[in-house]
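Report on the structure given below.
Yeah, one chain of the complex is gone here, protein chain that is, but the others are all in their spots.
Naming follows writing order (A and B), and every chain is counted from residue 1.
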Amino acid sequence: MSIVRAENIKKRYIQGKVEVHALRGVSVNIDQGEFVAMAGPSGSGKTTVLNIIGGIDNPDSGQVIVDGNNYSDMTQSKLAELRLNKIGFVFQAYNLIPVLSAEENVEYIMLLQGVSAKERKKKARAILDDVGLEGKYSRRPSELSGGQQQRVAVARAIVSNPAIILADEPTANLDSKTGESLLDMMKKMNREKDVTFIFSTHDNMVMEYAKRIVKLKDGQIENDIIKDK
Amino acid sequence: MYFQLAWRNIWRNPRRTFVIISAVVIGVWSMVFLSAFSHGMLASMLDNGKSVLIGDIQIHNKKYRIDPSIDNSMDNPDKIRAVLDKTLPQGAVLTERIKVSTYVSNARHSTGAVLVGIDPENEKKISFLGKSITKGEYLDKKDMRGILVGKALLEKFDTAIGKKLIIMARDKKGKVASKAFRIRGVFNAEMEATEKQFLFITMTGARKLLNMEKGISEISIVLNSEPMVEKTAAEIKNRLDTELFAVETWKDLLPMLKAYVEIFNGFMYIWYVVVFVAMGFGIVNTSLMAVFERVREFGLLRALGLKPWPVIRSVLTESIFILLIGIIAGNLLGYVSVLLMKDNGLDLAMFGKGSEFFGMSRVIYPILTMFDVMNVNLVIFFLGAVVSLYPAFRASRITPVEAMRQ
Partner (left out) sequence: MSTDMKMAFRNIWRSPVRTILTLSAIAFAAIILVFMVSFQLGSYEIMVNSSVKIYTGHIRIQAEGYREKRNMRFVISSPERIAKTVEKIEEIKSYSFRANGFSLVSSENRARGVLVTGIDPEGEAEISTISGLIRKGEYLAPGDRDKVLIGRLLARNLKVGINDELTILGQGKDGSIAAGIVTVKGIFSSGIDDFDRSTVQVPLSYFNDLFYMDGAVHEIVCTADSLFDVNKIKRLLKANLSEKKQKKVVVLDWKELLPGLVQGIQLDLASAAIFYFILVLVVAFSILNTFLMAILERTKEFGVMLALGVKPNRLFKLVLMESSFLTLTGVITGVVVGCAITFWFQTHGIDLAGASEILKEYGMSGIVYPKLSIVSALAGPLLVFVITICAALYPAFKVKKLVPVDAIRSI
């Protein structure tokens, strides 16, 4: 059963005075538990695809259905709720909330979901332990390295038990060793918790990790390869 | 080039610049407008105060101020007249009066009032009375029995033009004199108190009632320019025997008003500073923000070997641009609002009795003076430049290392 279904998505931007066709009709189906890489050079539209699947950007035409919810008939507030409960985000620039500690950043999502304080604390610490940040619970983002910040971001994305996690170039700002260990960790989460991961990248090393690679070029899918296990 | 740079810099963030300029504009506008308005209130108080039988300069018997009695009149005014003939500048007008406290009654009512014997022709030119007869007639110089009363008094006494009033007063010889006068006209004054306080008869009528030969109580002089007042008063003093006569300006005669003028001016200065401080916080903050946003830029300039002074100068120039725009717009707005109110003024009818309480007219017309405008602008400009020094110095202390850390 597919968890993400995108049908013929088109999107144009006005950049300065030039019209850019970011997406020229992209259709993709992703099943529960997949570990998918959106690959392609910059400007190929991978980030736009992720944003549209994540419901933070609207397509000009086409349909997005995530876990049975069709975006086209949802309000901003409903979309926010959907993102909160079904979708986790990991950004290239980590984007943790700077005034909250590692633990609080993770807890914040559960707070929004209405999880009790006791439960939040327990779960947040367990997940931070999972991503290898034992004992760094109360550090603020500015006191963590880039790799550590991205681990907090993954912990934050995963803590809400989302159906999918969208990661936009998660390793772009990290050195290759740190990047690899992050990817190992993401893969472990994928295996153990059966969370669907969709990430964009243009790094060959990252693509190695993916079970499926969707290659984009000029706003269209060039090819869609599912590797054998 | 250098000004161009500063000009472009302030428009890098138009919204922020607009907001801070708005703060300056409101501040400047409020200062210009409120000073014009306060000036209007003061002028109205002064005009009212002076027109009610005060004028610019008055001459009395020395003892009259403490003991305003008919005994302390000036019995031989010829000498004074001669002095004034020589002393008064062009355009000055004067009138003579006899003033006495009296008891007024008719068949059913009675009250205390000040009876004023006037020279109808001259009085008209000087005091409010000339313009305020609303019913009946003004006095004729030869009228021995006619009297002018205020509208409020007329109503209080249930009387009308043509009816009689009995005046009782102590005459020059110390006897109580009493005589009936016929109401010729009714005057309206800016303030109700004036309408109840004064009654006017002719000088000759007053002399007859009070058994006086040629004495007068006071001489009131109106000049056509305020700056001349002190000088003229001093000259008159020089030529008169100050042991016998008191020469006083409106400032001596209306100490309340003089104090009001001083308090108002003092208050406006305090107010300028208060509003300025409020806006100063915004200027410093905005300027600091602009500086912190450009830490890299300033760091780079320093790395390129620029000395602190040009950095200070450029930040300061930006602040001054903002100040100037605000000041110009604020002044224009202030000027326009004063113009808009020039014809109709601000009607204080809501507080009619209140404005009277302070001796003001019911309608206030703002008065914009060059002096006020200069004050406002200088205060803001200089204080504004002074507080902008802090962000400017802060910018000049940014080191390349600090910039790189950002």
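By definition in this document, contacts are C-beta pairs under 8 Å (C-beta built on N, C-alpha and C of every residue); 3 or more make two chains touch, one makes a residue touch a chain.
Please read these numbers as outputs of a predicted model, since none were measured by experiment.
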item: Which of B:Asp67, B:Asp85, B:Glu213 or B:Glu243 contacts the chain that the document leaves out; value: B:Asp67
item: Among B:Asn76, B:Thr111 or B:Asn224, residue touching the chain not depicted; value: B:Thr111
item: Option touching the unshown chain, where B:Tyr2, B:Phe281 or B:Phe371 are the choices; value: B:Phe281
item: Hidden-chain contact residue, picked from the options A:Val20, A:Ile65 or A:Leu84; value: A:Leu84
item: Footprint left on subunit B by the chain that the document does not show; value: 15-16, 19-20, 22-23, 26-27, 30, 34, 66-69, 71, 101-105, 107-113, 156, 158, 168-170, 174, 176, 255-256, 258-260, 262-263, 271, 274-275, 277-286, 288-289, 292, 348, 350-358
item: Missing-chain contacts mapped onto subunit A; value: 51, 54, 56-57, 76-77, 80-85, 87, 89, 91, 95, 97-100, 104, 107-109, 111-112, 156, 160
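Everything below uses one rule, namely that only the chains that are shown with their structure count from here on.
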item: Approximate Å spacing (C-alpha centroids) for the pair subunit A, subunit B; value: 73
